[in-house]
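With one protein chain withheld, the remaining protein chains of the complex are depicted in position.
Should a chain be cited, it is by its letter among A, B and C, assigned in written order, with residues numbered from 1 in that chain.
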Amino acid sequence: MQVYLDHAATTRVFDEVAREVIKVFTEQFGNASSLHSHGEQAKQIYESARSKIAKHINVLPEEIFFTSGGTEADNIAIIGFLRANFPEGGDLITTEIEHPAVLEVMKYLEKLGYSVTYLKPSSEGYIKASDFKKAIKKNTVLASIMWVNNETGVIQPIDEISKIAREHGIVFHSDAVQALGKLKIDATLVDMLSASGHKFYAPKGTGFLYVNKSIKIHPIMFGGGHERGLRSGTENVPGAHGMATALQIIEKNYDLWQKKMLKFREKILQTIEKIPNHHINGENTIVSHINVSFKGINGETLATALDMRGISVSTASACSSHHGSSQSYVLKAMELDEWIVTGAVRITLGYDNEEEEIDYFNQVLLEEVERLRKLQE
Amino acid sequence: MQVYLDHAATTRVFDEVAREVIKVFTEQFGNASSLHSHGEQAKQIYESARSKIAKHINVLPEEIFFTSGGTEADNIAIIGFLRANFPEGGDLITTEIEHPAVLEVMKYLEKLGYSVTYLKPSSEGYIKASDFKKAIKKNTVLASIMWVNNETGVIQPIDEISKIAREHGIVFHSDAVQALGKLKIDATLVDMLSASGHKFYAPKGTGFLYVNKSIKIHPIMFGGGHERGLRSGTENVPGAHGMATALQIIEKNYDLWQKKMLKFREKILQTIEKIPNHHINGENTIVSHINVSFKGINGETLATALDMRGISVSTASACSSHHGSSQSYVLKAMELDEWIVTGAVRITLGYDNEEEEIDYFNQVLLEEVERLRKLQE
Amino acid sequence: MTYSEKFKQLFMYPAHANQIDYTHTAEVVYPEHGDRVRIFVKLENFLIKDISFKAIGCPRVIAASEALCRLVNGKNINIALEINEEHIRQEMDFHDKEFKCIMAPVEALKKALSKLENE
Partner (left out) sequence: MTYSEKFKQLFMYPAHANQIDYTHTAEVVYPEHGDRVRIFVKLENFLIKDISFKAIGCPRVIAASEALCRLVNGKNINIALEINEEHIRQEMDFHDKEFKCIMAPVEALKKALSKLENE
């Protein structure tokens, strides 16, 4: 049996979304910027997608800008905001547990002369709002704090941080790549928000950025002036339509699917409980996300054993070079024990998982943990 | 009858490409950076696409970098090259007839302190290699000259310019967005080359950049370090596979399809010859491209009339605001008469056009030109 | 740009682009737009007995010319002189306020009739 439990890495495009995208590929294939009817048809689909997505996160259509993915959305938000408003420098607040799409931008900005404060998570993977408050300086101009962490699945206190940011007039960006489609998101809590289509059953190479209309922002790429000048390049109409379709399917099935996820989660957690010496990494996570370590078992080794039995999970501790095992900077920031950091595997459920897949996974997990532990005895 | 004759704007995804992309959407949907078998399957498809594309333009797989389109490829090539090699400034050579994806980058660079020399085309839309040679300065570090112009279809003398650039040690980038799939391209003539998938029957939101392995180049976007650090963001595996598939289909049918295009082109040109007072804009164009003006008829008006009869062509002279009619900067740079500039319509054939479509177009063209001219008599 | 069915009818099948015996005529040019409209009117006792146009320019100026002719043909000139932008837009079913050149034919009509007032 093939069981995919790595939905935080990417998702299978919903069948209905695939069919819709194909239709646009071959029927409404025009260039949305063309004046003729082929162009008009494409433009209508594109703008209708924008409206649906805007509605999904409770903002205005003109506040949605399509991008090629989460990485680009993060880059435009942070770099574009600073170029437009604080080209001379300033202090930024982010966290130690952001995705590289934010962290690497911060490193780049540090080289340009910006200062960056990195907030530390609790050992449960949580950024404390009080820490955020303490980190605010006179020249703090922007905060970028993710909605849900991609390794642990921990939901961050966006509402509390939002309040503090507003009190201090700090523009607040959130990388919601792991939150979209999994939580009900009210984007008006923040000023800018990034999302990536392939994380919610839409095609790869799609994403969007919400920018509150009061925020001035510059492009990081130049060209034909598409997306009101913020993101040039021929509009990815099928991609946008795919994202909107996927979000609508999720909206429609949300309660039902959350219940299903919860049931599967409970089943997996019960299995894990049967195994001595484990540690669940992160508290208050999204339902689909379980990050766990088993003492004495390297995360890569467990993931490989599961993979050889048809199950895809992921690990952040793969050894990728002769320089030694690379460890998860997220779990390290949480100051967890060495065995927990090197042992972590990430199991992320999807709306398309079936109960028999979960049952198979549970059985294999028990067997492989036992087998790998026996190799040491 | 619906007739699409705007293939320079975008193309309909080939049916076979659509089917292949869907398969990747739903079967090889893994994240190409994941270590498990779902990831491996995706990675294999991705790297195989890279190899096929590299072969198509006669370069090495590791010289191909996937992007989200032509605009991004142009931006990375020019900005990324300068950031890596000449962050302090230098002189750039480009042309007045580049696409905004290059021209707007140049404007941005001018603001940063670079100097830019813009070459003027001949009245036939041609950049003279001798003009390029004359424009070279001591501090010229990069040239960016398109392979085929998007408005006129004129093929630029890339081989001659290449020779001169190499003699002077100037790195040479070419925007080949309008050339890929229409000409046999040997990318080793240049040091960097941009392409966009949706121009050759692959999905929107795809593209690639060739960078000769001797060239140092920096990213313009930061994140997980995909594409050997040059272009972060989860790999668009279905998109890359779509591009490779489309190019293979074109390779297989190239001679046959070129013949067909040529026949259609001749038919259209014969029709145009019947109409007094016209002007063909551009000489030595790709086969699929005809840019023509009819005296006394506004290009937008002719395009609209054709559109109302089911035919999509494009014009660069649409009036888009109360500031007056916007005119094609390309045709203006060619110093054509006012009536030619405002009258130009662009007819671009595609491999998927049928003979009856061309016959219908020819008939309607004759009728509408006559009708619109009568409105003035 | 999507145009309405009404617009399409005006632009594709103008009934007033013919030659008539006119009593008054005038031309208006919007040079920055390349638009040029001439209106011909056959007046009888302050009644527009017939009207036609010649137009060169954008699709909007052509459709607007035909729209004007349809609106005022057979009408008293007082009615004709009250035609405003809104009337033309309604007749064209075209509501993008960015485009001002749809007033070129109206101006040409007024110019033609202004000669009458001066008579």
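Note that in this section a contact is a pair of C-beta atoms (placed from the backbone, for glycine too) under 8 Å apart; a residue touches a chain by one contact, two chains touch by 3 or more.
Keep in mind that this is a model prediction, so the values were computed, not measured.
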| item | value |
| --- | --- |
| Partner chains on view for the chain not depicted | A, B |
| Identified contact with the non-displayed chain, of A:Val24, A:Ala305 or A:Val330 | A:Ala305 |
| Contact with the hidden chain (one of B:Asp15, B:Glu40 or B:Asp186) | B:Glu40 |
| For chain B, the residues touching the chain missing from this view | 35, 37, 40 |
| Chain not shown, touching residues in chain A | 296-298, 300-301, 304-305, 308, 318-319, 321-325, 342, 374-377 |
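FYI, only the chains that are shown with their structure count from here on.
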| item | value |
| --- | --- |
| Chain centre separation (chain A, chain C; CA means) in Å | 58 |
| Euclidean distance of C-alpha centroids - chain A vs chain B, Å | 33 |
| Length of the line joining the C-alpha centres of chain B and chain C, rounded to whole Å | 41 |
| Multi-partner residues of chain C (at least 2 other chains) | 1 |
| Residue numbers of chain B (touch at least two other chains) | 300, 304, 318 |
